[in-house]
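Reviewing the structure listed below.
Note that this complex is displayed minus one protein chain, with the remaining chains in position.
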Amino acid sequence: MPSDPDKVFPTGLTVGQAEELHSYLINGTRSFFMISALAHILAYILTPWLK
Amino acid sequence: MVNGKMWLVVKPTVGIPLFFLGIVVASLSVHTALLLNTSYFPAFLRGAAPARTSEATPPALAAPAAVRVADVKAKLQ
Partner (left out) sequence: MNRTSQRLMRGWLSLGPRFLPFADAASREVPLSRLLRLSMFQLSVGMALVLLVGTLNRVMIVELGVPASLVAIMLALPVLAAPFRALVGFRSDTHKSLLGWRRVPFIWMGTMTQFGGLAIMPFALLVLAGAGESGNAPLWIGHAAAALAFLLVGAGLHTVQTVGLALATDIAPEDKQPQVVGLMYVMLLVGMVGSALVFGWLLQDFNPGKLVQVIQGAAVLTIILNIISLWQQEPRNPDATRFDRRIPSFAESWNAFLADGPALRRLVVLGAGSIGFAMQDVLLEPFGGEVLKLSVASTTWLTATLAFGGLLGFATASRILGRGGDAFRMAAMGAAVGIPGFLMIAAAAPLFAPMLLSAGALVVGIGGGLFGHGTLTATMRHAPREQIGMALGAWGAVQATAAGLGMAAGGVMRDVMNSAAPVLGRATGYLLVYGIEVLLLLATLLAMWPLLRHGEPPVRNAAPAE
């Protein structure tokens, strides 16, 4: 790994910027999965897959 | 973040839409499979409720669930 934090890579981002972008993306994805888990729990309470 | 460095080689303008698309396709395909291969899922969407408590969902009402714009214009901001 390069040690220079200001090196700009082909995509136009530095290492720190890439990590930051990734953190937004992963946080959003995590909340998406948490929400969907909650929605599935509620759906199961409502209709236990219509047994 | 573990894979954060991938944005050094993948352009975000390409990679992010692909990432979203992946999640969308994964979620939709599971639900579509359920819709096609089970009987309860389509039944639920068509308005079925478990037999035991079907009175909990009243029959379609005569009046449409129309929304009064006034209720809403109030929150205009």
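A and B label the chains in the order they appear, each numbered from 1.
Basically, contacts are C-beta pairs under 8 Å (C-beta built on N, C-alpha and C of every residue); 3 or more make two chains touch, one makes a residue touch a chain.
In this text the structure is predicted, and so the values were computed from the model without any measurement.
Of the residues in chain A, those that touch the hidden partner chain are 13-14, 16-17, 20-21, 24, 27-28, 31-32, 34-36, 38-39, 42-43, 45-48.
Touch with the hidden chain on the side of chain B covers residues 13, 20, 44-50, 52-53, 56-58, 60-61, 63-77.
One rule holds for everything that comes next: only the chains that are shown with their structure count from here on.
Across the interface of their complex, chain B is touched by residues 1, 9-11, 13, 15, 17-19, 21-23, 25-26, 29, 32, 36, 47-51 of chain A. Contact residues of chain B toward chain A in the complex are 1, 3-12, 16, 19, 23, 27, 40, 43-44, 48-50.
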